[in-house]
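Mind having a look at this structure? Questions to follow.
With one protein chain held back, the other chains of the complex are shown just where they sit.
Right, chain A next:
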C-alpha cells in the first residue's frame, strides 16, 4: 500500500514555487485517494534511515498535522478518521514511530516523539494502545543515551497531550520514576538530563498522588533543586521553570522547601544568566499570584475556611525579598522604553515588586521608601529611574491612608522631573508613575483628594507640555491624563474641575494624533484613547467643545478613505487609524447622543457620519469594521426611528457582519447592533426581519461560529420579538425548537469547569431573554394562543434550572422574570400549568426573599402577574 514519497516531499520544500505547488497537490491527491497508504508511506519515510533528513522530517510533520487541528470541529473529524483506520495499518504506523525513537538523527527522533504524543492524545482516552507506556519504559535505563533522550522527550509530550485521567496511576508512577532518574545529577548525559527536566515540567500535573506522599515529594523537590545548580544553563532554566509550575500547582505543599528555594532563587537573580534569573523572579511572582487569589477569597468569604490556606510566604520573605528585587531595578537596558516587546531583569523585578505590594499592602512601604529616598536625586539616570519605578510599582496594594501623604510630597517632585530630568528613561517612568497615582489614588471614592483646585492647573499644564516630548514619554503622559480624566468621570453633573482646561486638553490631544512620529510607541493610539476618556467625562458646560471636535474627526476619517494606491503596510496603518477614528466617533455619539441638550444639534451630523461609516465597511479590515459597527449601533440608538432612512443602504453590511464567522467579534458586535436597531426602529424593522432572522438562525446552526456569539443571538431574538410583536409569529416554528434544544443542553452544568459554567449561564440568560421578549411582544395580541404549546417546556426549563441550583444571580433574575412574562401574556389559560410548576412556588418564594434587589423586583413582578393569571 505504501508508496515512494521521498521526491515529492523534497519537492514540497523546493524554493521554486511551481515545483512546490505541484508537490503539494500530489500529496493532497494521495491523501484523498488512499488515506491508509498515505499514512503508511509517511511513517515509512520517517522511519527509514536511508532517506534524507529533510524528507523524513516533513513526512513526520505532515503525519502530525493530519491528526490534529486547532479548530474543534476539524479536530474531531481528524480524530474520528484515525480511529476508523484498519487496526493493522495503525499498528504498523505505530511500530515505525517507536522504531524511529532510536534513530541516530535527532530531527527524526524528535519528530517521531511529537507524532507519538498526538496518537496517544487520541488513543489513550479511548483505552487503546495500552502497551504504549510499558513499551517506552522497558529497559529505559539500559538504552543508549540518544534513545533515552528521545524516550523522555516523548513521555513529556504525552503528558502535555493527554489529560491525567487517561493514564493509570501505575503508569504515572513509572513515568515519574524514569523522568526523575533522568534528571538526577548522576545522569552524565546533559541531553538526557535536559529532556528529563522538560518532561517533568509537563508531567507535574500527573503527580497529584506523588506530591501528597512526603517521601516521594521530598525526592522530586530535591532533584529539581539540584538541577537548578547544573552547570548547563538550559538545564538550570528548565529546572526553574519546574519550580514555577510547582509553585502554582502545589502551593500548599511548599512550606518545607520555601527557605531553600529562596536561597536558590536569590543566588540565581543576583548571579545567573538572564534566562535563568528571569525564571527565578517568576517563581516569586507566581507565589504572589497564588497568595493574592487566596487572600481575595478570604476577603469575599466570611466563613474564612477557603480550601487552600495562605502560608504568607511573601510576608515572611519580605525583609530579604524586597532588597533583592530593588537591586534588579538598577539593571535596566538602554533602549527598553522604545522596544514594545522588551522583557528583562529590571522589568521582571518591577513587575514582581508590584505583585508583592498587592500581596502584602502597607508592609511594603517602609521597606521601599529608603531606596527611593536614597536614589531619586542621584546623578546616574539608572538610580533615579529605579527609584521612580519602585515608587510607581507600590502604588497599588497599600492603603490610601499610607500612600496619600507620600504622594502629596512626591507629586511636585515628579511634575518637575517630568519637565526637567535630562533622561528620557526617567521621564518615561515618571509619567507612568503619575498615571499610577491618578489611577489608584484619585477619584470620587477617595476621601482625601491628591488633586485639588490648587494643583490641578499645574498638573494639566505639565502633562500637556510632556505630550510634546519624545513619543514614548508623550505616550505615558497621555496615559496619565487618561486616568486623571477617569477620576472625574463619575463626579456627576457639571462643573468638572477640568472644565477650565478642557479646550486646551482637547486641542493638545488632537495635535498629538497628528504628530509625524505618532506611529511610534503606540502614541497615536494612546492619544485617541485619552481623547475618548476625556470626551466620556465631559459635562454640560464642556460638551459644546466636544461638538466642535466632530467635524475634525470626520474630516480625518474622510481623508483615510480618500487615500489611493497604498502599499500593504500603509494600508494596514490606514485601517488601524480608521478603527481609532470610528472608535472616537462612537464615544462622541454615545456622549452627545445621550443628553437631550446636545442630541439634536449633534444629529445634524448623522447623515455625513453614516456615509463615512458605510465607506469604512468597504475597506476590508476587521478592526475598522467592528468599530464602525459599534458606532452605528450607538448612532441608531441616538437617532431612534429616524434611523430608518439609512436602513436600505446599511442593510447589506449588517448582513455581511452577521455572516462573518471568521472575525467572530465582528459578528457578535453586529448581533448587538441588531438589538439597537430593534429598539430604535421598533416595528419599522419588520421589512428587514426575514433576512436578519435567516442569518441568525444560520449562525446558530453553524459549527464554525465561535460559541460566545450564540447567547447574544438568543437575546437578539427577544429584541426582535419585542420590536415587531405578533409579527414574530412566522419565526416561531424556527426559533422555538432552537431555543428548546439549547435550553435542554444548558439545563445541566454538573461536572463542568468554571469556564463552562460561566458559558452555560450566559447561554441560559440569552435563552431566557428570548422567551421574555417573545412573551412581552405577543402580549395583548389575539395570537397569544400560538405560544401556549411552548409553555409546558418553558416552565419545565425554569423548574430544572431551579432544581440544578447552579444559576448565577443574573440568570435567576431573568428566569423569574420569564415566569412573570409567561403568566402576564398567557393569562388564565396558563393558570393550571403555572400552578403545577415548582417555579411558581418554591423558586418564586426564594426570589421574593432574595437579598438581591434586582431578583426581588423581578419576583414581585412575577408574583403580580401570576396572581392575576390564576385569580381569573
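Following the convention adopted for this analysis, contacts are C-beta pairs under 8 Å (C-beta built on N, C-alpha and C of every residue); 3 or more make two chains touch, one makes a residue touch a chain; residues count from 1.
Heads up, the rule we're going with is that contacts and distances are computed from a predicted model.
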Undepicted complex member, UniProt protein name, chosen from "Spermatogenesis associated 17", "Snurportin-1", "K Homology domain-containing protein" or "AP-2 complex subunit alpha": "Snurportin-1"
Hidden-chain contact residue, picked from the options A:393, A:538 or A:575: A:393
Touching the absent chain when the full complex is considered, from A:586, A:660, A:761 or A:850: A:586
Selected from A:715, A:746 or A:837 as touching the chain missing from the view: A:715
Hidden-chain contact residue, picked from the options A:386, A:509, A:557 or A:634: A:634
Touching residue (missing chain; options A:100, A:247 or A:285): A:285
Chain not shown, touching residues in chain A: 274-275, 278, 282, 285, 341-344, 347-348, 350-351, 354, 393, 428-429, 432, 444, 476, 479, 482, 490-495, 525-526, 528-529, 532-533, 540, 579, 583, 586-587, 590, 623, 627, 630, 633-634, 637, 665, 669, 672, 675-676, 679, 715, 718-719, 722, 769, 772-773, 776, 779-780, 782, 784, 817, 820-821, 824, 827-829, 853, 857, 860-861, 864-865, 867-868, 872
